[in-house]
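Every protein chain except one is present and positioned as in the full complex.
Moving on, here comes subunit A:
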Amino acid sequence: MKPAPTLSTAFLRPAGQSLPEPLLALRKQRGTALVDMPLPTRKTENWKYSSKYLKLTDDMAISLPADGKAGSSLAVPGYKVVFLNGVMMPEASEYPDLDGISIQSFGDLSDEEATELADRLDSTLDNKAVQMARLNSARFEDGLLIRLKPDAVLDQPLFIVHEVTASASGSAFPRVFVDAGRNSQITLVEEYISSGSETVMVNTVTEFNVAEGANITSVRLNMEGENVQHIGATGVRQQRSSRFESHCVGFGGPLRRHDLQVRLEGEGAECKLNGVVVTQGKQHYDNHTNIEHVAAHCNSEETYRNIAADQSHAVFNGRIHIHQDAQKSNADMNNKNLLLSNGAEIDTKPELEIYADDVKCAHGATIGQLDEISLFYLVSRGIGRREANVLLTMAFINELVEQIPVEAVRETAQTRLNQFFDQTFEEA
């Protein structure tokens, strides 16, 4: 029997040493633990549909240098932090000194702060289920630590622009850690973009610690190029009566993978997870979500929509785990999928594990095509075929796009969607 492929040791050599000592030590320790880490294969259940798209050749093991200039100047309203190849660019970032809110790059932390952070990194993720997050922990070159004191409220969305420059092969390891104190509030937008055309990997981890009564909105926009493999993870831990809302909008690539793990640990916590994925050409997109109802009286609501055109492939795997003590849990998961061509493929798998006996748990998954009768109705009013197709496709995701609470993100997504429609629906 052929031994399972393991991660090349080339991937265990981070480049930069400019982090505070406690973080360097943590990274080293995580790296040691990764020696002989088996890579996901077709037989790895949570990588079943995606392992064949994962290409980790040795030339991609290099940390992409953060010496370029952050190229794309997105008109970002509100506050902005720019990361280039996983390293913060202070000169491109703009945010004021705010009462009760600290926004710092990992490189700027004192040893004391770094020690505290090192103790808490990875604490929101189940690393067995999210193998590739471990690689980030062994390789991050920098990161962003956001701390909100109790009752602190960020008055505008904070944009984190993660740009990767692909002028040579290599990888970037963006990292974000959010510590939201009691009753604090923040809206965080993570935007992933790229420039250049060499084959690169972006391996991200974003963690949210959400204290009692805090209210967090997370928006994630994946817009990288056709040369970028994106393997990201988001971990969330929620305490009593906190709220976490997530809006993920992603456009496909050679490999796009996002693991979103939410642990509802305090009574009365609630989360709402929305996701929209659009793929075309030969793109691949895989969303894995996991909601752990640990405490009683928590609510979760999840709505994901995939649209796959051409020969593209989208995957949704949504797990809800209701622990034995999580009585009066209320969980609702819904995944609808739209195939726009005969060659496209969508795989969806809701997974419910329920160990409490007094819960409300609903799930639904559908896969379909555009409705012929609706199409006939629209064109019978003089609306052109192309426009009718666009209207019906937008109708499939409108509800989710409209819920994104940041206008600039809705506009950016809509522009990209319009390109997709131009490429997918021909004028009759």
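What we mean here is this: contacts are C-beta pairs under 8 Å (C-beta built on N, C-alpha and C of every residue); 3 or more make two chains touch, one makes a residue touch a chain; residues count from 1.
Everything that follows uses one rule, which is that contacts and distances are computed from a predicted model.
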TODO: Report the protein name recorded by UniProt for the chain absent from the figure; options are "Fe-S cluster assembly ATPase SufC", "MrpA C-terminal/MbhD domain-containing protein", "ABC transporter ATP-binding protein" or "SufE protein".
DONE: "Fe-S cluster assembly ATPase SufC"
TODO: Touching the absent chain in the whole complex: find that residue among A:5, A:90 or A:384.
DONE: A:384
Task: Of A:151, A:226, A:399 or A:422, the residue in touch with the unshown chain - done: A:399
Open item on the list: Just checking the interface: what residues of subunit A touch the absent partner chain?
Closed with: 371-374, 376-385, 387-388, 391-392, 394-399, 428
